[in-house]
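In this view, the complex is presented without one of its protein chains, the others remaining in place.
Should a chain be cited, it is by its letter among A, B and C, assigned in written order, with residues numbered from 1 in that chain.
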Amino acid sequence: MPEVEPERVHEDQRLVFEGMDISGGWNRMFEQRVIWQHDISALDRVTGIPGAESLGYCYQCGKCTPACPVDHVGDYSPRKVFRRTQVGADLLTSPDLWLCTTCGNCLRVCPKEVNMLQIMPAVRERAVAAGQVPAELQKAFENTFQYGNPMGEPARKRADWVAEAGAPVTILSRGPRPVDVLFFVECYWSYHPRGRDAARAFARTMATLGIDWGILGAEEKCSCDSQRAAGERGLFEMVAEQNIATLGRYQFQRLVTPDPHAYNSFRNEYPRLGGAYDVSHYTQFLAPLMAQLPWQRELPYRVTFHDPCYLGRHNGEYDAPREMIRQIPGLEFVEMFRCKENGYCCGGGGGGMWLDSFTGQHTQQRLSERRVREAVETGAEMLVVCCPYEVSRFEDAVKSTGNQGKLLVRDIIELVDEALH
Amino acid sequence: MHIAVILKQVPDLVEEVEVDSQGTDIDRDSVKWKLNEFDDHALEQAVLLKESSGAEVTAVALAADGVDQLLYAAVARGVDRAIRVTTASARTDAPAAAAALAGVLADMGVDLVLTGVQAVDDLHGQLAPILATRLGWPHVSVVSRVSLEGTEAEVTQEYSGGRMATLEVDLPAVLGVQAAPRPPRYVPISRLRQVMASAELGSAAAAAAAPALGSTVTRLAAPPQGQGAQMLEGRPEAVAEQIVALLRERGLVEA
Amino acid sequence: MSSDTVLVIGGGPAGLEAARAVAGLGHEAILVERRQRLGGTPDSAGYSAFALDPRPAQEVLEVARQAVLTQPLVQLHLETEVKSFAGEPGDFKVTLERADGSTADVSCGAAIIATGFDHFDPGRETQAYGYYEYEDVITLVDAERMLAAKHFVRPSTGKPPEQVCFIQCVGSRDRRIGNEYCSKVCCGVASKEASEIRELVPDCRVFIFYIDMRMYGFWEDRIYWKAQEQHHVNFVRGIVTEVISKGDRLLVKGEDTTMNRPMEVAMDMVILSVGMVPSAGTQAIGKLLGVAQDKHGFISPTANALDTVSTSVPGVYVAGAAAGPKDLDDSVSMAGSAAVKAVSFLRQGSMAAAAR
Partner (left out) sequence: MAGVLVYVESDGERVAPISFELLAAARELAQSLGGDVEALVAAADTGPLVGELGAADTILEVTSPALAGYLPEAQQLVLVEAIRARKPAVVLVGYTSAGLDLAAGAATATGLPVVAYCTGLRAEGSDVVADSQLYGGKLVATTTTSTPAVFSVVAGSFAEANGHAGGRGERIVTAPPAGLAQLRSRVLGTTGAGGGAVDITKAERVVSVGRGIGGADNIELAEELATAMGAELGASRPVVDSGWLPKERQVGKSGMTVKPKLYLAVGISGAPEHLEGMHDAGLVIAINTDGDAPIFKVADYGTTCDLFDLLPAITALLKPAG
């Protein structure tokens, strides 16, 4: 399929094309005329995949295109995916298949309910089955299968962050006892250095609140929600079953997690596999408790907040993180122009977390970079987040967009911790 | 054309490998096992040959805890059948494995045996040459490409310094595979689970006893510390500065 | 001397409903139909089915026919045309002429024109669609007939087609042709036919090339979305400019507007979604009765949005596609309205006479 990148179009003064002099003001429509054998089988193949039927519902109204975060940095939107498929492009081998971050903003505006949240995982599952999976994503799958986390870190190191938490953390696998809150730490708070910072801040906050809580430790495995969205349903089901079995061995009242993707899967996917829990995102759990905190100091920051797609659009929670920010003393809060229902995606969802290089080859800038620019534009000096993917994504984007020194990235819990000490 | 690919589990080095209380072996209970990566390439090569020539492929492994999983994964990858070989001995070293497998492979009537060129625990030699010598077949190790031409295999063997040779080997033969022409393919877990629910593993009992090794491990331990690297600590920016300073000091980059 | 009778001109869906309604209100109706049989163009053109009614068209029409045939107050004149129309509102003198040449004079107090439409003749179109050149270029009407017979094949080969497209707006929305109006039903009819083709020839790929899809009210989800979502009809925005023959297939050429590039697609059959034009009968009756007509020849109602059926001549009303492109629902609703208006007119006349 010929694609024209506008900046690469040269309108030559004199040009001979296939032996014909076409000098002059020819335009971008001039290209070799081809008889299109519209290969509907491509569309039929895709819409024939259970879960992907609704791609065929698109009537090209174009509402999704301005809503799609990827179209802001590239040439991709559900409407374009439909049309390219309709003219015979094979979605299973197209880069389009991996550009969707399942942020859900298109579904919010789509009059025909073309549901990329179902289409993408379903079609990707076929591509994965056919071995057509980008190498870096394949690595994340293999790591998750082998080690229970996409980074390929050893399971035994999962609770290593606890050592420097400065507060007691009950690791249930080492000494089982009933707890009020079972905290599902998830991979990035367990392994990523900046995630560990947030995990430790969370532990100190829980200690301050005097909450009876514990973590699974080495037995915890990735919730696998993003692997599911990236097309590895079998992996998701297998690991979810393992997590459900593990959780079944311990007594707790409620499940709390810092990861909106984990929250989404516990809320919407695990029940189908027999794992029903009273689950909250940590902001939902802590927001009502903020008034009890003995604040020690005011934080003199002007901050803005990025809504995680899987907390906001997917699960309707916009208030809890804002309530936490509101209660931290001293903060000045300013919204970005895209926020809440219309929040821009960081690019990490739907497997995007493990496709940065791939995505980079098919877009002009990363979604996280664009989002960082939007945050800088508000005049805020700090971008506050509450999804474990985001600290690393945005800190990296701050550097790559040359905004070092202009914008800090912090998890809300880190600010809570800072104001408590 | 019947190809057997021999698979083996080795300790996963991402996880800690502990030494047992005797100090002569790894603590096998605490080890996390995974498919030997060279066997993984041998398996990929076997499946590629199946796809290109229609050969029938059987995956074979010595019975052990966790080996079924590995054989199911091979079926999911595309082999036609998988067989677990039970032995009287608990030993899994290459001479013992070769003794157990030689008879089974001869009975199966295979034309070509592929296996990984080596494994991280091959203290007593590599499987391919031992097995081939026991069977009286020719063998080639460090193979990076295999194609089949009638009753011959054409293989690429690699040497140090980037040299390579193309060899022609009459079948039956044993090849120690270093790398398949393409990285091992991904198997979706749903297919793996489907295979685990539906596929049946074959089994065979080895008749031959494991040969004496003539060699005893007296100690297994981490290599002596000593020289070792001087570790640079700090945030990445600080470490980068230290490294660049080192390079400039020694004139390895322009000052 | 006034008459209590209503003359209904035209035995299509609108005329049938008008006659039935007039009789239902207790008045005598004279129903005049030029053809041998009641049912109008949907009958004579052999429609397969109506847009929102899943039953075969004939089954639906038969209900309307029987309602009239079993109604003693309806006096039916088949193979008959109105030859002259004179007199005063409330007392029109009408001459009817049968196909055999015999005539009859009747009186009526009011008249309803329900003379319907014709399908646009694609030979008139300015685009080069080749309707009279290529066997495999047909119209919506031809397709209806084939679908009614449950036998959908390429006319040139007699074999089922593998790839078929509809070209919308043929003869409609076109200043060059003079038909500046939208024919209202073709988007729905094409989508309905496309679905029928997919059911009849499941392996056939069906496309609809359109400028914009006009699917009013329930047609949106019940016809358009159903065609797309259940029958996998492919809608492509970008109208075809010309059809040329290429080998034993047809090549449709246009612009793929959503992809910003030229589009040339090979087809086994091309179906032209022809619109509506006033029938010859509508044009003639309009003149004969002296009612105002628009520039195309459709009968113009009295420019009152709240009165869709009164014409410029008191006592003369219009119903259905004689007044402009209509779907069946609107035609029939309009016929009921015309009947009520006509009967009211007669009764007001009677009361005035009684008061005198």
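Just so we're on the same page, a contact is a pair of C-beta atoms (placed from the backbone, for glycine too) under 8 Å apart; a residue touches a chain by one contact, two chains touch by 3 or more.
Since the structure is predicted, the reported quantities are computational estimates derived from the model, not experimental observations.
Student: Tell me the shown chains the invisible chain touches, ordered by label.
Tutor: Taking every chain of the complex into account, the missing one touches A, B.
Student: Which of these touches the unseen chain: B:S30, B:S53, B:T86 or B:T166?
Tutor: Looking across B:S30, B:S53, B:T86 or B:T166, the contact with the absent chain belongs to B:T166.
Student: Touching the absent chain in the whole complex: find that residue among B:V113, B:I130 or B:A206.
Tutor: That would be B:I130, which touches the missing chain.
Student: Which chain A residues would touch the chain omitted from the figure, given the whole complex?
Tutor: Output for chain A: 135-136, 139, 193, 356-358, 360-361, 399.
Student: Which parts of chain B face the unshown chain closely enough to count as touching?
Tutor: Considering the whole complex, chain B reaches the absent chain at 11, 13-14, 17, 19, 26, 37, 41, 94-95, 98, 117-118, 120-126, 129-130, 132-134, 137-142, 154, 157-170, 173, 176, 178-180, 182-183, 213-225, 227-233, 235-237, 239-241, 243-244, 246-247, 250, 252-255.
In this text, only the chains that are shown with their structure count from here on.
Student: What graph shape do the protein chains here make by touch: line, ring, star, complete or other?
Tutor: If you draw each chain as a dot and join those that touch, you get an open line.
Student: What's the chain with its C-alpha centre farthest out from chain C?
Tutor: Result for the farthest chain: B.
Student: With chain centres defined as C-alpha means, what is the inter-centre distance between chain A and chain B in Å?
Tutor: The mean C-alpha positions of chain A and chain B differ by 37 Å.
Student: Between chain A and chain C, what is the separation of their C-alpha centroids in Å?
Tutor: 55
Student: Taking the touch rule as given, give the residues of chain B at its contact with chain A in the complex, in rising order.
Tutor: Interface residues on chain B, with respect to chain A: 12, 14-16, 34, 183, 185-186, 188-193.
Student: List the residues on chain A that touch chain C in their complex, please.
Tutor: By the definition above, chain A touches chain C via 2, 4, 28-29, 31, 33-38, 40, 43-44, 47, 53, 56-57, 59-60, 79, 83-84, 86-87, 112.
Student: Show me the residue ranges of chain A that touch chain B in the complex, using the header's touch definition.
Tutor: 125, 128-129, 131, 133, 135, 138, 141-142, 145-147, 152-156, 232-235, 237-238
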